[in-house]
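A single protein chain has been omitted from the complex, and every remaining protein chain is retained in its original position.
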Amino acid sequence: MEMINTGDFEKEARHILSQSTYDFIAGGAGDEYTMNRNIEAFKQIHLVPQIFRSSSDTNTTITLLNHQLSHPFMVAPSAFHSCVHPQGEIATVWAVNQRGIGMVLSTMSSIPLETVAKEATCPLWFQLYIFKDRSITQQLIQKVTAAGYTALVLTVDVPIMGNRERDKRNQFKWQAPFTATQSITSAFLAESNVKHTTDALFASDLSWDDIEWLKAQTDLPIILKGIMHEKDAEIAINLDINALIISNHGGRQLDYMPSTMEVLPAIAKQVDGKIPLLIDGGFRRGIDVFKAIALGADCILLGRSVLWALAVNGTEGLKHLFDLYAKELNETMIFCGCKTINDIKIHGRNSIRLLTGSSF
Amino acid sequence: MEMINTGDFEKEARHILSQSTYDFIAGGAGDEYTMNRNIEAFKQIHLVPQIFRSSSDTNTTITLLNHQLSHPFMVAPSAFHSCVHPQGEIATVWAVNQRGIGMVLSTMSSIPLETVAKEATCPLWFQLYIFKDRSITQQLIQKVTAAGYTALVLTVDVPIMGNRERDKRNQFKWQAPFTATQSITSAFLAESNVKHTTDALFASDLSWDDIEWLKAQTDLPIILKGIMHEKDAEIAINLDINALIISNHGGRQLDYMPSTMEVLPAIAKQVDGKIPLLIDGGFRRGIDVFKAIALGADCILLGRSVLWALAVNGTEGLKHLFDLYAKELNETMIFCGCKTINDIKIHGRNSIRLLTGSSF
Amino acid sequence: MEMINTGDFEKEARHILSQSTYDFIAGGAGDEYTMNRNIEAFKQIHLVPQIFRSSSDTNTTITLLNHQLSHPFMVAPSAFHSCVHPQGEIATVWAVNQRGIGMVLSTMSSIPLETVAKEATCPLWFQLYIFKDRSITQQLIQKVTAAGYTALVLTVDVPIMGNRERDKRNQFKWQAPFTATQSITSAFLAESNVKHTTDALFASDLSWDDIEWLKAQTDLPIILKGIMHEKDAEIAINLDINALIISNHGGRQLDYMPSTMEVLPAIAKQVDGKIPLLIDGGFRRGIDVFKAIALGADCILLGRSVLWALAVNGTEGLKHLFDLYAKELNETMIFCGCKTINDIKIHGRNSIRLLTGSSF
Partner (left out) sequence: MEMINTGDFEKEARHILSQSTYDFIAGGAGDEYTMNRNIEAFKQIHLVPQIFRSSSDTNTTITLLNHQLSHPFMVAPSAFHSCVHPQGEIATVWAVNQRGIGMVLSTMSSIPLETVAKEATCPLWFQLYIFKDRSITQQLIQKVTAAGYTALVLTVDVPIMGNRERDKRNQFKWQAPFTATQSITSAFLAESNVKHTTDALFASDLSWDDIEWLKAQTDLPIILKGIMHEKDAEIAINLDINALIISNHGGRQLDYMPSTMEVLPAIAKQVDGKIPLLIDGGFRRGIDVFKAIALGADCILLGRSVLWALAVNGTEGLKHLFDLYAKELNETMIFCGCKTINDIKIHGRNSIRLLTGSSF
């Protein structure tokens, strides 16, 4: 079956993966309301382009924290790529290299972080948790820095792991233990239940003071992932955080949060271009990427769709996936008369009509 | 089958119970619009937490009319627990004892009120109707007081029994005659049709004067159950009523009332903390409990879900049910940075976003 | 099968009637949008009663154009009752007599108007069209007056017959030729296609001048059926019309009109109690009747449900149907603390909450 759009990868992956692995990736918290709303929210955003502004020489490159990316999207941090493909994160980073985008490696990578870094020619960031035992985080930062990662992405929406009912029903245990941090946290190897492990290891009572502590541990840029409230954006900017990622963790943490697109306008207004603003959650089309940029985002993180493409066809599947996003983004830019990503920021907003009755 | 969420209990109970008993509990009045809207309304309430306010040492205890409860929820009064479990209300109260919450016994309890009281170590209130023959109510209050009940919950939304069409289709007759009041009202034993009995026995033309009369009969706190209009809250407070329960009787009385969550904000504004405000109707998750408290409720009553858990596994099922509510409430508090129930009242409201287009 | 609610009659009638007869009654114009919206609109109207205003001695009688009716509803004019029951309109009027309500006989009655009048002890009005040949209308008025009908209900929304696609697909022809006017219009007998006949015979270019002409032909009260615009209500009142019926002809004439309930508030405001205001369209429950009265209507006309009940069980079926409406209206009044229909008008409005996002 030819992969015509990103949804095809999920359909195909469903046949390839075991039910419990599929569910681990596809599922969300509780009623999965937020997970589904992430996708539905895009339907409430209309585009009304003006004509005669098109150009065939569109350029989607962006500069993000001194990296140049060929497209305004990156690979989101997600656990255990080896669950869906034998080469795991290695297969992923190869595709990222070839498509000129960037990648955020998960703390729960199934491949050691140094191994992934060695394969990377692309911008590579590391997703970090603050452990209850702060010394683990310190050692991890040292390893990450030594391996050449260029930014730390601190996940801020996991004081505890979310209520993933599919995993409970499947009694899901990961088959491919992650090894990124194995030299540090052998506990990860001894325990196969995601929620038990993470709730045991990760700090659940972080405060903004911990951010001050984290800044003191590293010279790397610090990015917060999991912002949903505009007031948090304000605080982060005042603390000289280097970038923000709007995220509800793909609907996998607290259910009944709004979609990320619904909170984007208010947060973008707060950020006001002072630092890069990234976003994830339900992006399935290049047109979705366009909408997010038009409403104030600088870059999009791709999560589940990366895993589906990896499952279906490894590095080749991922390259195809990135091409689908890029091609549709390009075409949307042509339709909307935007030659560059900056054009989308400046002119794209005028093309957007938010439906009344939605919660924007 | 493991009970992962409260909905699982209903699914399992459906297999266990006869169709007519299942329908008696599951059904509502008329088109069951209000019954379904109770549940749907929660989807119109979004949560947008701020980060870095979490704490692992959450505390869900509340003090309610001088009782301390481990969690801000109680067992709502519902008829005939023996319909679904041989030990009836005894099995229920055992679970309530063990989980440190409270219970409201129904006038239509299948177990004598004195027997239930003897088993109770928990806060125990008695749900009361005013009978056409006021002397029955007087005698009942005397028995209730003697048995040690600590509050009277007067049901105010049953001038007549609602139009339960499922029961009509099933020609439902209760199999387990309630005995709480049998020494007083032998009529209850002679008649097995709920609506005929209750319409015959209960007063249908109550006025606020009857509340004055009731107050004169007892020193127990009086709580009104079935408030939907903010003006009634105002009147009740002026009459020194001790607490209010927002309820549409689970959608079993007048159909096409709004959901209880829709009227909560206006009533909470009217009550303004002067007396405890309780609510029931469609609560299926701890996250629902959080939302109600954030919008002004002090405590939640659990109705149908108690009966499903009782049907599935008696006292053990109920403890599991209460644990599910408590666990998810705790997790929601952690996500939203609320250490105590009072924190939810003070800060939780800021996390709430009501969808436009809804009828709040 | 016991008839628990009015919907049961339709389900049962569907089994009894031929597909084409069922469709003739059940169908509407075009996409049947308006027909369905008539029913859906009731869901956008919530009731929030205040407690302690109930009384068991409710009284639903109304006085309408000097008639006293036991309930605030009547039988709407509809064609060809003999299509669904051998005794046709005779069976209908018997039930109306016994239940103390009123009836509007259709020009397309399958029984001669004099025969129906002889059987009627109830208030009986005659539904009239203005024929292209005005002398037919004049003769008809003479016959109607001689037979003792007490009001003329002029249908004003049939400049042409609506686009009933079900009838076109079924090549529907009536099996029971109407005879009410056969002595005048033999053309009706020669032609069995409803639309051809009516478009040929009825005037399609009426103006308000024709109302002046009509008034000159009779001393009977004149009622206009088919008002949807508040400006028409204003004109009618200025012309001393005696009553108005809000109707979109059950969604059988112009599709994509709003529901009648949506236009009721604006028209009721215009009428302001100066003349009686009636309404039809999608009334399936006594609670619907309550809502319409609370929003300003004086009386409701029942159309399709009358035909279903007639089909199922003739006079007895109709009595049961009227009892279902009356019982639920009574119960809704008790819940909402209204002893009389006038109470609904005065206090009921306060119980109504119209959903935002609806088109009221």
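Each chain gets a letter, A, B and C, in the order it is written, and its residues are counted from 1.
Here is the rule we use: a residue touches a chain if its C-beta (ideal position, glycine included) is under 8 Å from a C-beta of that chain, and two chains touch if they have at least 3 such contacts.
Just so it is clear, the structure is predicted and the values come from calculations on it, not from any experiment.
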Where the missing chain makes contact, among the chains that are shown: A, C
Contact residue for the chain not shown (choose from A:Ser56, A:Ser135 or A:Asn238): A:Ser56
Selected residue (touches chain absent from view) among C:Glu89, C:Asp255 or C:Asp288: C:Asp255
Hidden partner chain, touching residue among C:Met3, C:Met74, C:Ile90 or C:Val263: C:Val263
Omitted-chain contact residue, chosen from C:Lys231, C:Lys274 or C:Lys327: C:Lys231
Contact set of chain A toward the excluded chain (per top definition): 2, 4-5, 42-43, 45-56, 285, 287, 291, 328, 331-332, 334-336, 353, 355-357
Touching residues on chain C - with respect to the absent chain: 30-31, 33, 156-157, 159-160, 162-163, 165, 168-169, 204-208, 210-211, 224, 226-229, 231-232, 253-258, 263, 356-359
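Everything that follows uses one rule, which is that only the chains that are shown with their structure count from here on.
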Chain-level touch network, classified as line, ring, star, complete or other: line
Interface composition of copies chain A and chain B: same or different, split at half: different
Chain B onto chain C, rotation angle from CA fit, given as a multiple of 5 degrees: 90
Interchain centroid distance [CA atoms averaged], chain A/chain C, Å: 60
Euclidean distance of C-alpha centroids - chain A vs chain B, Å: 43
Contacts with two or more other chains, residues of chain B listed in rising order: 356-357
